[in-house]
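Below is a structure I'd like to ask you about.
With one protein chain held back, the other chains of the complex are shown just where they sit.
On to chain A.
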Amino acid sequence: MSQSLISSQDAATPIVIVGHVDHGKSTLIGRLLHDTDNLQEGKVAQIIESSKKRGLKIEWSFLLDSLQIERDQGVTVDSTRIPFLLGGREFVIVDAPGHRQFLRNMITGAADAEAAVLVVDAAEGAREQTRRHAMLLHLIGIRHVIVLLNKVDLLDFDQKKIEAVEQSVSELLGKLDLEAALFVPASARDGDNIAARSDRMPWYKGPTLTEALAQVPSPASRANLPLRLPVQDVYRFNDKRYVAGRIERGRVRVGDTVIIGTQKTPARIASIESWHTAPQVSAVAGQSIAVTLEPDVIPDRGDLLHLPEAPPVEASRIRTRLFWLRQEPLRVGESFKLRLATAEHAVTVTSIDSVLNLEDLTEQPGEEVPAEGFAEITLSAAENVQFDPFVPGTADGRGVLVDRQQRIVGGAPLIEAATIAAGEKVIHPSASTVTLQDRERAKGHRGGVFWLTGLSGAGKSTLARGAEAALFASGLDVTVLDGDTLRSGLCKDLGFSEADRTENVRRAAEVARILRDAGEIVLVALISPLQSDRALARQVIGDGFAEIFVDADLTTCEQRDPKGLYAAARSGKITGFTGIDAPYEAPQSPALHLKTSSGTAESVVKTLAAFVKDATTLSSVTQVRS
């Protein structure tokens, strides 16, 4: 077969290749490109050479794994897209890495795919990442899934064994409401049933992979749905105002009356403006356009233009599915920006309604969503949000959650407006318009929480106060939250039971977080003896939490006994005293370990102050921007 590399003038169909690491995704793609004559000249020779250099025969995966780390470690680190031509139809093949920590790269590649090839090692069966990827395919609404049962050479092409694997994968997908369009038994390495029918599996009568790809349906047109035009920007050029945006659904015509956003102002489309095109009187989904409005109202970015008779859903509480991309778990009460097309809304997670257990694929209520986990949650916004529930095949209702550092931490295909359950605590925290960057710029340093833990008498307060003075003198905005200070006020209702100690830690952490969010450097001096309590503090505070171990042995502390507490504990006057009749769990890997049994306090204060200063310094290029 010989064909030109480039032909069709239609849009390419994106196909994502997913599956557990080492199940053969990269090999499959290399083989596919080669067997369908889609490789550029010299590529094969290059691959052979790179393979030889690493002592390998011929590693097809090197075609896509172009980065040095990928070749050296034999794994795909980031997704790639390569155009691919099959019988005149154009595809884009997206290779997504199968490593767990690389889910965010997979979603980057997979999000806009029309169809997916789920590669399953037939000898090994479905694995953790098989389930995770299948779930993600379900969540982002990819409904055409081709399962490639790979490496069937390892099963000697045995029909019974292969059908048993097919059965188990099919059951797994069923639990995720996902139905495979096809199962193709194949050997990617050898090319069986990839572009050519295998003569080692005469019993198999179904399509080869290339035949299966040719059957992938083209995307349905969104032009006949009700109009949704999210405002991207508003320009004023030469005294004329233009409203710019991309039509997500439907069509717009000059003369149409549209409703603008939640303020519901009506306006008429006076013209559709463009440069170097024929004059336009209408435009459809997918087009990036600029219109003028009559009257000349000024919408905001994010406002949704729609026709009066077909408005979107409007609610301030929204139920949504979620795939969580942050390494730390998500907890109720956390606040984010919900980006929805061009709109941005401040939202708070008010409940975690269910979390998917990836082992048995059941959904259970949960307290938190683990890293790279899947869940259903409820979000509350400070204002009304206009949206359309997410439906596979459309671009509507696909939100992302963005944290204070502007990082995308989750994907949220919206389900519906949430109702308020009886007795539910409804909170709508408002979000600040002063950004973290604004604060850092004003203060000249970052905020942060430095959590000093250690036995009573180890020197936490002394060091914290010493460092506070030194840092303040060098111009930093710093404050100390001391255990004893807290207990005399904010926490005066608390005793020393384990539950009360935990609550004491939680309050200290919440206050520290508020101060840190205001841009301050907070030194917390709190015995906080339990590992689990400090983990809680870390969770409450999130970024910029540093655990500092103030380490003096018990004998030294007892000798110092500045407050006479050890003596009181030994004589039984007080109980539950850390180190005597309550445990102290030393940090496993503190950010800083200060030994205070010997040496002078001054030198340790210096170490601490230097550490804090270093951790809160802004990067070297920190000039004020316009």
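Convention: a contact is a pair of C-beta atoms (placed from the backbone, for glycine too) under 8 Å apart; a residue touches a chain by one contact, two chains touch by 3 or more; residues count from 1.
Here is the rule we go by: contacts and distances are computed from a predicted model.
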{"item": "Hidden chain of the complex, named as in its UniProt record, picked from \"Tetrathionate reductase subunit B\", \"STAS domain-containing protein\", \"Amino acid ABC transporter permease\" or \"Sulfate adenylyltransferase subunit 2\"", "value": "\"Sulfate adenylyltransferase subunit 2\""}
{"item": "Residue touching the undisplayed chain, where the options are A:Glu273, A:Asp482 or A:Asp517", "value": "A:Glu273"}
{"item": "Hidden-chain contact residue, picked from the options A:Ser26, A:Ser61 or A:Asn105", "value": "A:Asn105"}
{"item": "Given A:Thr80, A:Thr208 or A:Asn504, the one touching the chain that is not displayed", "value": "A:Thr80"}
{"item": "Residues from chain A at the interface with the omitted partner, ascending", "value": "4-12, 40-42, 50, 53, 64, 66-69, 77-83, 90, 104-105, 107-108, 110-112, 232-233, 235, 237, 242, 244, 246, 273-276, 284, 286-288, 290, 301, 325, 339, 341, 395, 398, 400, 402, 405-408, 411, 436-437, 440-441, 618-623, 625-626"}
